[in-house]
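Everything on this sheet refers to the single structure shown next.
For subunit A:
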Amino acid sequence: MANTKYLVEMKGLHKSYAGGVKPVLQGLDISMCPGDRVVVIGPSGGGKSTLLRVLMGLEDIDKGQLLFQGKNYITTDKYGKTVIDKEIRRNIGMVFQHYTLFPHLNILQNLTLAPIKVRGESKQSAELRARGLLTRFGLEAKEKAYPAHLSGGQKQRVAIARALMLDPKLMLFDEVTSALDPELVAEVEQVIMHLAEQAMPMVIVTHDMHFAKNIASRVIFCAGGVVVEDGPPEQVLGRPKEARTREFIQRVFHIGETEGVGRELSI
Partner candidate 1 sequence: MNYQFDLFFIANGLWPLLKGLVVTLELTVAANIIGLTLGFVIALLVMNPNPILRWPFTLFIEFFRCTPALVQIVWFFYCIPIIFDVYIDALTMGILAIGLNLAAFNAEAYRAAIQGVQSNQYDATVALGLSPFQRTVYVVLPQAFRSALPVLVANGIGAFQQTALVAIVALQDLMYMGKILATDTYRPIEVFTVIALIYFAISFPISQLVEYIERRRKAENS
Partner candidate 2 sequence: MELDFSVIFDYKAALLFGLLLTLKLTAICVVLGCALGFLVAIARSSKNKILYGVSTVYVALFRGTPVLIQLFWMFFCLPLVLGIELSNLTCGVIALTLYMAAITSETFRASFSFVSKEQHDAGIALGLTYRVHTLYVLLPQAMLRAAPTLLSNCTSLFKESALVSAVGMADLMFVSQNISNRTGHPVELLTAAAVIYFVIAFPITRAVTALERKILHTMAI
């Protein structure tokens, strides 16, 4: 019987672009428990988005293994080609930075396309569930509108609802508020918080440290394609063990050396 203690296990993940010239992930080993809300932080190009994309099965890997609920999800075959179990991939949902709603369909159709066409759900059932989700997110009035007429915050909330329609067991959020105007960020983060309260396991990549602090049960600082530090938010964000982590946190929170070396961040 498969070991289902962990939700996701990543072992020895290696990935590079341009045939090995540009390494992006260099030997990641991460295990995620069912209740985890993991926030991945780090500098640009450090591998955080790539990590998420690999998890979603959007990218090939060079070496390594991913297990989902103890079963083989992503591996490489003897020729080095990536093999992805598409059935397992269906259990994971992802929301991207740039909305990616389908512009030619209205909101309701955006939500119901995948359930109807891929899962064979009936139109009535899918629409009922879709309306329920839209109401939960306060968007029921927009069901017949087209994405072009929604604000950025509304579009992202619809994108989240669309992913939820497929009952994912894990949700991935890739910098979903980075492209939004500041006043629209809160409504999206509220929705994610709401999901967290309903015990949805999630991996979030974000620049918003305050949000990270509020939602994370675990923070991973990823730089140069490796995990530099991995622990509870109070530690990684408040009292980082590693110097590199500390340097990054200080930069992000705009705390300079002149304000006192070794000053502790209040959490």
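Details
The definition used in the following text is that a residue touches a chain if its C-beta (ideal position, glycine included) is under 8 Å from a C-beta of that chain, and two chains touch if they have at least 3 such contacts; residues count from 1.
The candidates came about this way: all candidates are chains of the complex that A comes from, given by their letters.
Just so it is clear, the structure is predicted and the values come from calculations on it, not from any experiment.
The contact partner of subunit A in this complex, picked from the candidates 1 or 2, is 2.
Of all residues in subunit A, those touching candidate 2 in their complex are 53, 56-58, 86, 89-90, 92-96, 98, 100-104, 113-114, 117-118, 146-148, 159, 162-163, 166.
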